[in-house]
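I'd like to ask you about the structure that follows.
Missing here is one protein chain; the remaining ones are kept as they sit in the complex.
Labels run A and B following the written order; every chain starts at residue 1.
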Amino acid sequence: MLELRNVSKIVGGDTHIRDVSLAVERGTLNVLLGPTLAGKTTLMRLMAGLDVPTTGSVWFDGADVTGVAVQKRNVAMVYQQFINYPAMTVYENIASPLRVAGAAADQIDKEVRRAAELLRLSPYLERTPLNLSGGQQQRTALARAIVKNAGLVLLDEPLANLDYKLREELRDELPKIFAESGAIFVYATTEPHEALLLGGNTATLSQGRVTQFGSTIDVFRNPVDLVTAQTFSDPPLNTIDVVKAGAAFELGHGVRLKAVDGFAALADGAYRAGFRPHHLALESPSPDAGELTATVTVTELTGSESFVHLDFAGQSWVMLAPGIHDFEVGSQIRAFIDTRHLMIFDAHGRTVAGVDAGTGRGGHDGQD
Amino acid sequence: MNKPWNNKAWFLVLPVLALVAFSAAIPLMTVVNYSVQDTFGGNQFFWAGTEWFEEILSSDRFWAAMGRNLVFSGIILAIEVPLGILIALNMPRRGWGVSVCLVLMALPLLIPWNVVGTIWQVFGRIDIGLLGRATWALGIDYNYVNDPFDAWITVIVMDVWHWTSLVVLLCYAGLVSIPDAYYQAARIDGASRWAVFRYIQLPKMKRVLTIAILLRFMDSFMIYTEPFVVTGGGPGNSTTFLSIDLVKTAIGQFDLGPAAAMSLIYFLIILLLSWVFYTVMTNYDAEK
Partner (left out) sequence: MARIELDHIRHSYLAHPARDDDYALKEVHHVFKDGGAYALLGPSGCGKTTLLNIISGLLHASEGRLLFDGEDVSHYPTEARNIAQVFQFPVVYDTMTVYDNLAFPLRNRGVGEAEVERKVRETLDMIDLNDWADRKAQGMTADQKQKISLGRGLVRSDVNAILFDEPLTVIDPHMKWVLRSQLKLLHKRFGHTMVYVTHDQTEALTFADSVVVMYEGEIVQIGTPADLFNRPRHTFVGYFIGSPGMNVMPVSVAGRQARFGEETIELPGTPKTPMGGAIELGVRPEFVRIGHRGMPATIHKVEDIGRQKIVRAVVNGHAVAAVLGEDGEIPAEPRVSFAPEGINIYAGSWRVDYENASEGEAA
């Protein structure tokens, strides 16, 4: 188990990491999700031992490893750039950590072939990395990390430089590879969609803080605060200031959303409401849905779905509607907010009543 | 605070400290010692206080040498920097020409300073030197031994020949780091050759150019070997720079006190320049 205890990193007066406590278990995949400069790479460097925290400590399997150099930690790292030894064959590239460790020749051969099989590199073992496609180069780097048999494997946006189709394939393969290895995997990404496809656990990062850590789908469905919900939303989360009065949230302009289930008991007052683009619909998804009229700013079509960008009372929203709907710019359309999936935040941005609070639908279904 | 302390590191630093003490600190203290005393040989010393410093700072000879240093540095910077940029801009970016140019540019930098001096000393001689004979044949009255102006020309041309390459190489490094997209964007924007230089190449070279200017300034300010070999500081005192003057005072006249005071002043000037150099560099990093 890798544990960060109250870790902070301050460089020249700038706080890069702010009091992070995080524990990740062996055999798990842990996604660090956050925008550029949120502190993902810094956190990984602290985990690896490439950097020493300004305050706080790093523990590995019950031992304090704060300040222990990376060379002594059995850590493997894969970067956004495809980093391989250009003059060596793929075979030698994969074998290199084993050679450094002084493994026997027959063991090296066995391990290399196993990793190559796992990453579908067997036909390319005799080629040099520069004669491979980007995806194959990155798979070579991954294979090298796997054979190292490291206790901790850090992947810093490893798929960012690949075609999205290749990304899709590798994303599909990675969890299987991770499951077999038994190491701790930490995977940094800026893309919420990628985190969801990878599954496992997710820690959302914002301005050097870990805002939430838990099973990926649970963090997605039940964010603890507004920042987490926004970090973990692509397309962006729709938000609006509301006033709870009696059994409804008032959005202004005469629009009222019924306070369903868990929200009914909420004290009256000012809140901020959030809902995801696919919970804004052209047709009423439930009898309790809230109806409103909004102005279309622009429509984007994907072939099977439409992203309708809307303006409601000065707020920019996105609606994700199934089917093709090419609305005229500036036209007024009716839209429905699915109140069953509403998130409500207090003045400090904390979630006061979750999406699933009263509905009894767990957030963990379907997780393999 | 959990910052790990590791005292082993001190043992690694110790040998370096000892070395620095022997090579720098102790000689420096000896110089300080000389600078505040008077001696008539035979290891007899008398306390002189700040007398030597006052004498040096009020001597015309010192300020004249200092002036010559500044003029020299100014001239060579005014020539080497634009010339260096011009050559760097015209060097090929890809293909076999790159390595040929780089080797040619690196050659003068690889020659020891005194050899450079000797080469030019011979090269410029009117009796056997190619340059001297050629100018003489062309009817130009060139003689660096007698004419102060010719001596200056010789020393400057020699320095330009020796050191422009450094500016070229640094600028070239800056230029090749500019992504192709910038040049393409400039073509699309209809930028002139001058605009490309002014708004793309110069800003990208700014950092290396600062280093080049500071390095060349410090180096030229400390110049000794080449003019000493070629002109020996003459004719008269016309090419006597601070460093040459210092050696003349110390070894030629055996005035150890004034020489020591002079080296300390010289040392402080260089220290000041290094500080400027360091500040400019670090400010650059802070900006980034």
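Just so we're on the same page, a contact is a pair of C-beta atoms (placed from the backbone, for glycine too) under 8 Å apart; a residue touches a chain by one contact, two chains touch by 3 or more.
Since the structure is predicted, the reported quantities are computational estimates derived from the model, not experimental observations.
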item: Chain not shown: contacting residue from A:Leu196, A:Val243 or A:Ala264; value: A:Leu196
item: Option from B:Ala191, B:Met222, B:Val247 or B:Leu273 whose C-beta touches the chain left out; value: B:Ala191
item: Where the unshown chain meets chain A, residue by residue; value: 35-36, 133-134, 163-166, 168, 190-193, 196-197, 199, 217, 220-221, 230, 234-236, 276, 278, 297-304, 307, 309, 318, 320, 324, 329, 365-368
item: Residues of chain B (touch criterion as defined above) contacting the omitted chain; value: 179, 181-182, 184-185, 187-192, 195, 199-200, 203
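Quick note on the criterion: only the chains that are shown with their structure count from here on.
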item: Distance between chain centroids, defined by C-alpha means - chain A, chain B (Å); value: 55
